[in-house]
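Omission of a single protein chain aside, the complex is shown with its protein chains in their original locations.
In this document, chain identifiers A and B correspond to the written order of the chains, with residue numbering beginning at 1 in each.
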Amino acid sequence: MSIFLRTFISGLNLGSIYALIALGYSMVYGIAKMLNFAHGDIIMIGAYTGIVAVMNLHLPPVVALIVSVIVCAGLGMLIETLAYKPLRQAPSLSVLITAIGVSYFLQNLALLIFGSEQKAYPQMSGLGSFTILDVKVDGITVMTLAVTAVIMIGLTLFINGTRMGKAMRAVSEDRGAAELMGISVNKTILITFAIGSGLAAIASAFYGMTYVYIKPTTGSMPGIKAFTAAVFGGIGSLPGAMLGGILLGLIEQFAKAYISTQWSDAIVFAVLILVLIVRPTGLLGKKSTEKV
Amino acid sequence: MSEKNRLVDAPSHVKLLERDLDKRPILECMHLGIDFGGLHAVEDLNITIGPTEISGLIGPNGAGKTTVFNLLTKVYEPTGGVIMIDGVDTRGKSTAQISHMGVARTFQNIRLFNHMSVLENVTAAMDARLKYGFGSSIFRLPAYWREEKRAREEARELLNAFGMSKEEETPAGSLPYGEQRRLEIVRALATKPRILLLDEPAAGMNPSETRELMENIRWIRETFNTAIFLIEHDMKLVMEVCDGIMVLNFGRVIAKGTPKDIQNDPQVIEAYLGRKKEAQHG
Partner (left out) sequence: MAKKLKTVHKDLLTLAILAALYAVLAVLLYSGAMSRQLMNMLIPVSMYVVMAVSLNLVVGLLGELSLGHAGFMSLGLFSGCLLSLFLNGQVPEIVRIPLSMLAGGLVAAIGGLIVGLPALRLRGDYLAIVTLACCEIIKSVITNLNFTGGALGLNTAPVYTNAKHLLPYAAVLVLITALVMMNLKRSKQGRAIMSIRDNRIAAESVGINVTYYKLAVFVLAAFFAGAAGALYGHCFANVKAVSFDYNVSIEILVIVVLGGMGSIGGSVVAAIVLRTLPEMLREFQNFRMLVYAIVLILVMLATNNPRLKQFFAGLHPGTLWKKWKAGRIKEKEAGSHE
């Protein structure tokens, strides 16, 4: 029982990180209609920013997190403006290749600045831990879950209740019509990138505190897993990204605990394939029928 | 000839051309229907089309006309009823298999192979009739050369008949609109259909182009020996070209008959023509 509970909690923890990254993937996909392959590398940049802010600038952790969110949001907007915006009318494959280029760029930039050896992410002390049913739960895990829950609720309210949220939904539904209604598509997409990248920065902090070591390629695997989670839940759907992320984290941790650590990735991907074969647009994805 | 164009009662209570009476209908639908999540897009549809008939399907926007074509070609699987092509049940058949059975179609919003040349568009439609496999292609065996020569010749003949030989190498996507519509018909004919479904062939055409199209439709029937089933909003075209007409409204057939019958049917006038007349007067 305690193994089950421990696995469940660590699954939720990992799932929250995936969900935060997947939200960024899914929002950008839904609104800008592109696969932002560089999204994973934003996490890495966020993590390095956190390290520099705490270790070199001696900022308190919370301030460091805010700095990291600002840096990542700014970086997201910069990438969108310089690399993606000029390609708005280009074939989607060209945009994908550009995103891959941006991903290589960020990784190699980090390699040049920080070197190839891994760096430790500063750990937040004093959060303590407590025990439920013989299972020790770290304070950081509780914080991860709480912050993720708050972000999810906040984001849902934002998308459904604000003018900007409405604009985002309109652009994702029909870009041309939204533009005719006076919505600035470029501004909406820019803000989407800012929010998505900001979420990635928050995810990077939790990732750093859970897995500690950061290197230039740190972002790619969580990035791919989050992309998987977004597709799993139905890419473009925000509740789908949340659900997909949490489920993926749970599946991964349970596979590790009960089946095999080596096979966990294979199991995660196999579950994804099975789900997509049964539901080709993911768990909560909209069924799209082609009009003939 | 002219008396034979009369519609007479057939034994099965469907209407057929007199000259088609002794022949098996090329298309027969019985109680055909489809639900889209509770919405009966098409309901209890009965169609019988003889092998030399030009038949029209008309109805107001949203009546379900294109849906009927999509059912006939299995783009959608019907949720009820039977479709028989030349007396053969089409249950469980795919769109490609329906094409092999002799049904070809055009699309309301043109669907050409835009990045392929005009000639390739036509030869692509001969896929099932070209008898050579992957091995012959890869190793360029005699079957490849023989069949490709035949395909090119047939395609050129068709394009020539439609006055498109000059555009042979043009990518289909860069043809002017009218030519794209024509190429869709040529492509459909390349499958050697027994029945040709035309979805709004005159859409976007000017009166002189429409006139040319009307002649073409009759000419296609004679030359390619095929039945034609068409959806059209241009009443002049429908009334002049079709042997029989069906009127669809809210997924149901509300009237069936010769152009003259349809013009005088009170239900049709109410549902369709009446409204149009009012609009014209207003």
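By definition in this document, a residue touches a chain if its C-beta (ideal position, glycine included) is under 8 Å from a C-beta of that chain, and two chains touch if they have at least 3 such contacts.
The shown structure was predicted, so the numbers you read here are calculated from the model rather than taken from an experiment.
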item: Where the missing chain makes contact, among the chains that are shown; value: A, B
item: Hidden-chain contact residue, picked from the options B:M30, B:M116, B:I254 or B:I269; value: B:M116
item: Listed residues A:V150, A:M181 or A:A266, member touching the removed chain; value: A:A266
item: Subunit A residues touching the omitted chain (full complex); value: 29, 35, 83, 86-87, 89-91, 93-98, 100-105, 107-109, 111-112, 220, 224, 227-228, 231, 235, 260, 262-263, 265-266, 269-270, 272-273, 276-277, 280-282, 290, 292
item: Residues belonging to subunit B that touch the chain removed from view; value: 73, 75, 94-97, 99-100, 104-105, 107, 111-116, 120-121, 123-128, 130, 132, 134, 136-140, 144, 147-148, 151-152, 168-169, 187-188, 190-191
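Keep this in mind: only the chains that are shown with their structure count from here on.
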item: Averaged-CA centre spacing for the pair subunit B and subunit A, given as whole angstrom; value: 50
